[in-house]
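The complex appears here without one of its protein chains, the remainder shown in place.
And now, chain A:
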């Protein structure tokens, strides 16, 4: 039993490689182990020894556990035991029933076994001398002492004859073995003998063991980066290489013979004819991206001379003034004058400048840039001479004075004889154009926003927008017959608005007794009034009026319509087409063109300006100009596109109004910068030819007041004359 504890401990330490140990047993050691184990057990009760045998036999086969097989004989789990017992029963072992009977005891044993986990024996050996050679006790009578301190006596030695006789008598004698250590005779059971015989044959100790059971790989190989090899370093790693030695010898000999030289003479940089024949397809040698040569440094001018002429040398004050400049603007080089060449010192910045050039060469990004070297005058467009485009208004011919506030609006009678003007002082004046005589004055009481003559010559009626109201005013011009007709036309029956009474009317037509006119009362302030070409309809714009912003009124029937319920953006003004039944509404951003007969949107003109201030339609009807509050004027050719054909940026300030001449190819714009521009705007009947726009004249003369300049401009209906109304309460007439 000496081997036993060692064995078990070995099994424990090598737990991960249990299988190896099992297979690593030599046959003889196996046999010896089994024999000694059997010897140890046989001393105990037969039942126990039986069980030991079972476990030796069964356990390794069942779960490959040698440890349990050798050391913890009682430990096997009940289930295991059960399965084992079944196996045994099938083999028809005589101990089966006992095993089964002793199930409970087995459990108990199992527990006790667990308590003494060490490999100590429950049944101690008889010998107590310990692990010392038996030779030491050869001559002694005893083999150790028992618990009581008495000597454990050796048994008396049987002589040969005696033993022989005993063997002859006893049929079981062949099974008896003398245990030298414990000095006793042990009788092997039949099973033990069987095991030994199997071992001697080189078979597994137990018949039930399958040595060739399929291999179950318990190790998880996945994701293991290294082989599980514990192979020791091979010998070749520690032995000097023979090949190397040979090579070394070779080198040594070569060095001795002088074949290998260590100190080569340094090679001088050799120059040779690098560019032999240039013509040989040098272009093919060029590769990579196109080379952009660095710009050459600026060549020295007169001022860099060591002896420049006097005018290049700055005075002391100028040099001092350089100190006040920004560092970037400061001149890099201050010219100096030396009387003779010998007095010129070394240039201290030479190295620095060269270094800067180097930096420029390798650090500055290079691009090819087109440098235009042209006369700036050639950039100007070629325009026809202004002389050929005469007549156009050029000089101030007349001034109409009388208003006390800024003249907001003017309007010229279709006959070209009269002019009406409205001012923010609340008066409306009618002037005779040629004499600048003020014919009549009406004091409306409120600032006049817009004023407009009826386009019919036989109906000299003014439409005036003042505050919330629009007045249709009889000017009293024309003969008696016409006056009578006007009287009749401008009569409103008082009962009319009351008839409509139920819902609040958009506009109420009221007879004004003071001036003997019609007053159209709007809900909010009216900015513009424009007549239809036939003089019966007119439109008013109420910018804050939401869905009632643009109204069309009929004078003969005293009737008001509101056809444009939905507008996109705030309306600025509305104009009738000069010939067709088309209606233009300008909102702040764009112009919407409606067909009044079909009652639908025809076109939308996109201006791209910040805020539209005014609009004018070419008498032909296909071109529109739009003035904006950022000083731009856009010309639209409606047949061409919905975008502007040309945008002219002439005024630095808001454009207040734009106007077309009825017959001459002229148009004008006036602005808050106190100027009015006159342009030549020729529209050709040939559709392929774009309109010709030539700026002709800047008309100055008005003075600014309160930040406003020229507020309105209108052309004379027949003459190439322009009227401008200024914020300085003067109206000017410019003639050709």
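Throughout what follows, a residue touches a chain if its C-beta (ideal position, glycine included) is under 8 Å from a C-beta of that chain, and two chains touch if they have at least 3 such contacts; residues count from 1.
Everything that follows uses one rule, which is that contacts and distances are computed from a predicted model.
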Name under which UniProt lists the unshown chain, selected from "Small ribosomal subunit protein mS26", "Pescadillo homolog", "DNA primase" or "General transcription and DNA repair factor IIH subunit TFB4": "Pescadillo homolog"
Per the touch definition above, residue among A:147, A:161, A:216 or A:289 touching the missing chain: A:289
Residue in contact with the excluded chain [from A:366, A:437, A:534 or A:643]: A:366
Selected from A:552, A:648 or A:683 as touching the chain missing from the view: A:648
Full-complex contact with the absent chain, from A:168, A:231, A:300 or A:597: A:300
Residue of A:210, A:223 or A:311 touching the missing chain in the full complex: A:311
Where the missing chain touches chain A, by residue: 262-264, 267, 269, 271-275, 278, 282-283, 285-289, 291-294, 296-297, 299-302, 304-315, 333, 335-336, 338-342, 344-355, 357-359, 361-367, 372, 376, 379-381, 383, 386, 646, 648-650, 677, 693-698
